[in-house]
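For this view, one protein chain was removed and the others were kept in their places.
Letters A, B and C mark the chains as written, and numbering starts fresh at 1 in each.
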Amino acid sequence: MSEIHMPIPVGTTVVVERTDETMEEMYVNMGPQHPSTHGVLRLMLKLDGEYITDCVPYVGYLHRCHEKIGENRNYTQVIPYTDRLDYLASMSMNFGYVLAVERLMGLAVPPRAEYMRVILAELQRIASHLIWLGTFGLDLGNFTIFIYCFREREMVLDLFEAVSGQRLNYSFYRIGGMAMDFPETWIEDCRRFLEWFKPRLPEYDALMTDNILFQKRVQGVGILPARTAVDYAASGPMLRGSGIAWDLRRNDPYSVYDRFEFDLPVYDSCDVWARYLVRRQEMAQSVRIVEQALAQLPAGEIQAKVPKTIKPPAGQVYARTESPRGELGFYLISDGSPKPYRYKVRSPAFVNLSVLPEMLKGCLVADCVAVLGSVDIVLGEVDR
Amino acid sequence: MIPLSHYLILSAILFCVGVFGALTRRNAVAILMSIELMLNAVNLSFVAFARYLPQTQLQGQVFAIFVIAIAAAEAAVALAIVLGLYRNFKTVNVDEINLMKW
Amino acid sequence: MMIFADLVQALYAFTTSWGIPYVVFALVVMTIQVGVVVGYIAVAAMFLIWWERKISAHIQVRFGPMRVGGWHGWAQSIADGIKLLLKEDIIPAGADRVVFVLAPMVVFAASLAAYVTIPWGPGLIVRDLNIGILYMVSISSLAVVGIVMAGWSSNNKYSVLGAIRSAAQAVSYEVPMVVALLGPVMLAGTMSMGRLVEKQAQGSWLGILPGWYVFPQLLAFLIYLICALAECNRLPFDIPEAESELVAGFHVEYSGMRFAIFFLAEYANMFTVAAIATTLFLGGWDGWWVRLPGLSPELSHGLFGLAWFQGKCYFLIFIMMWLRWTLARVRVDQLMDFSWKVLLPLSFANLVITGWVVVAGPQGRLVVLGILLVLALTIGLAVRGRGRAATVVARG
Partner (left out) sequence: MEIKLAIFYVLAAFTLWAAGVVVLGKNIVRAAVALIFAFCGVAGLYVTLEAEFLAAVQVLIYVGGITILLLFAIMLTSRISATASRVVNDQVALSAIAGAGLLAGLCYATLEGIPALVGPPHLPETSPFLGRALLTTYALPFEVVSVLLLAGMVGAIVLARKES
């Protein structure tokens, strides 16, 4: 048997010799074409029977030089590229980027635009968590929840379509405001959706949370101690599932998040179950935020005055927002020209993914998909 | 009616095939399989006698059941031994496992 | 059924009158029987595939197939079958060709052979073997051999993992399954499928309930159903082919016709286990019947029996499908734990209690006592298994 060619990262212990394999020590290549790697992630698993003794994630199959492209476009032109980062939460990506540019320019955004941003970002969080819940159910063999979640997500996408004309890559946020105001009756539609959506959450509970088989699959699996989570700079639901109450919307409030009342779901059992519950509760909290924002929504302008060609003063900025997956950071250096001198994305999914091998050691193959599902990666963001 | 000798000779052939296999195969699992063949051959004789000697009150079949039960226990233990061998020697070829030889 | 026997008699008289030897006659009868069974499996499997798609769709607020054939896409399975037949038959380069080709045949032959002793109606059975239920159990245990062969010969690690899982699962679940089946066998005092049904048709429980063994043997029935799910590799026990973990498990390298045979065998197996459960626990073809106008009582009974049997079987299959589209998949170690630590002790308890009741005589009180004891055990175990909730540290 010839040895297969594969790049082996320096410092890893996985050595690939296929000639001598038995079930006692076997290497399984999971992905990039695998139903549960959520895209083109590739995991090299070292198995002892069904138990995983080592795991190396290989990323980069979706790399498209996002950051280099960003340095060759002007500030406004980068917005559509950010859509493609986390294509399941494009609104949040837009949000983070325009916030960074606005901080760089020292630009104040009209209040109505700020509220619109929060409403859309929280709806986006609901949509993103719905996809996560559906695919997580699928990973564990429950197909029905997938369809249920997609039904609700379609409704969110309808709302987004009514606002922006797009269903996936919205490019709706603008530097200094929003592209357009909400269309007529949109606010009523949104309220109607929220009223419809709230009773759906107990339905998901009945199908997933309260199901003993599901609980057995996720409890005590993929343990991520708080210390390890902090060491790896994990963020978002990963961190909150490890018992650390850290949410940028609360700990480093941006936009108008300090004006809303919402709970921070934190669970400290550090397993897949905790991360599941965090995301599950976050959907309810997002509904609360959207409701408050709709109630407080002020009238007025939606776009600040910005020059035709945006030339931020020379300097640097790091703006971070809480995307559905965790801390999304945009780091920009301006040299006063219309294009960013340096543009860097701190992508939450990539950082969270790096903890995966820690969580997988000693797990079964079946747990692998559960743990990976609980990380909630989007390869567009991981690979950039 | 098929003569009893047919069954007995078939059983004898099967048994000897098993003996040959048990003596010649290198793989421990294959040796085990040959032994299972031998046990089956014996069972075949038992059942044949039970059919042709009704005055024995189906003793042959009863014994065949015992043989099957013991074969199951034997297989389980033997396979555990094979696994243990494999862990220690990284092979299950019995002629390579010769630590006790000098 | 008398009609059936009469038919065979008439055919025999006809052939002998033409001077055709008995061998030819026997072969012809056997061929017809096999043809009928194979035809039934093909049609039933196609129906089940379509039905499962409809059930899953309606559980998931969809419609499922709606186009092919007009009314609710009834011809979808036929179209899919034709598609699979016309697909390229691929054997992977590294595969062990002989075993690879043989594996689907073994699986299908196993599920086909089990149909021999299914009692379709009063007297309507291909061969009423006196070891009927044992035969069915042992023949269906052959299927796992085919699965292991498929998994190994594909030369794919996912399929090997699937095969290993399948082997472990089959070995574990066969034990409680057989022990659970012993309950009704002990009550009836026979292993023949036909006589098992007749015994149930004659008796009655507490004067009002039909004499089906599901009432005194509720626990055995539930254990059997769970084991049957595992035996058919259905969710929540479909770990040998878990698509989100092992892609497709043991049949990951199969395509076209060979895959179709695996698929067909899966649905044929579902019917087999439903038929076993119906025969042993739900009284088989036993049920209410009237004489149809213009037909002899025997024929009407036979037709009603056929309908009852089919109805009960498809009801059980519906439950299996319902479970599949509601539950999550269990993990391989949980599967083993559940079999050895829960099902096996329960089935042994059931066996002991049943034996005690059988020996003690047909006293209604004892039976009820047994049921209660067993139910208490079940509930106790189920309650004990409630999951622990994670601690919440939510802050307002």
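The rule we apply is simple: contacts are C-beta pairs under 8 Å (C-beta built on N, C-alpha and C of every residue); 3 or more make two chains touch, one makes a residue touch a chain.
Because the structure is a prediction, the values reported are computed rather than measured.
Touch with the hidden chain on the side of chain B covers residues 1-10, 12-21, 23-27, 29-30, 32-34, 36-37, 40, 43-44, 47-48, 50-54, 57-58, 61-62, 64-66, 68-77, 79-84, 86-87, 92, 95.
Considering the complete assembly, chain C touches the hidden chain via residues 23, 94, 96, 98-99, 102, 129-131, 134-135, 137-139, 141-142, 144-145, 148-149, 152-153, 155, 157, 160, 163-164, 167-168, 170-171, 174, 178, 191.
Everything that follows uses one rule, which is that only the chains that are shown with their structure count from here on.
Centroid distances built from C-alpha atoms place A farthest away from chain B.
Centre-to-centre, using mean CA coordinates, chain B is 33 Å away from chain C.
The distance from the centre of chain A to the centre of chain C, with each centre set as the mean of the Cα atoms, comes to 44 Å. With touch defined as above, chain A holds no residue shared between interfaces to two or more other chains. The touching residues of chain A, counted against chain C in their complex, run 23, 26, 28-29, 34-36, 49-50, 137-144, 147-148, 151, 207-208, 211-217, 219, 243, 245, 261, 263-269, 271, 273-274, 277, 281, 364-369. For chain C in complex with chain A, the residues that touch the partner chain are 56, 59-62, 157-158, 160-161, 164-165, 235-236, 238-239, 242-247, 325-334, 385-388, 390-396.
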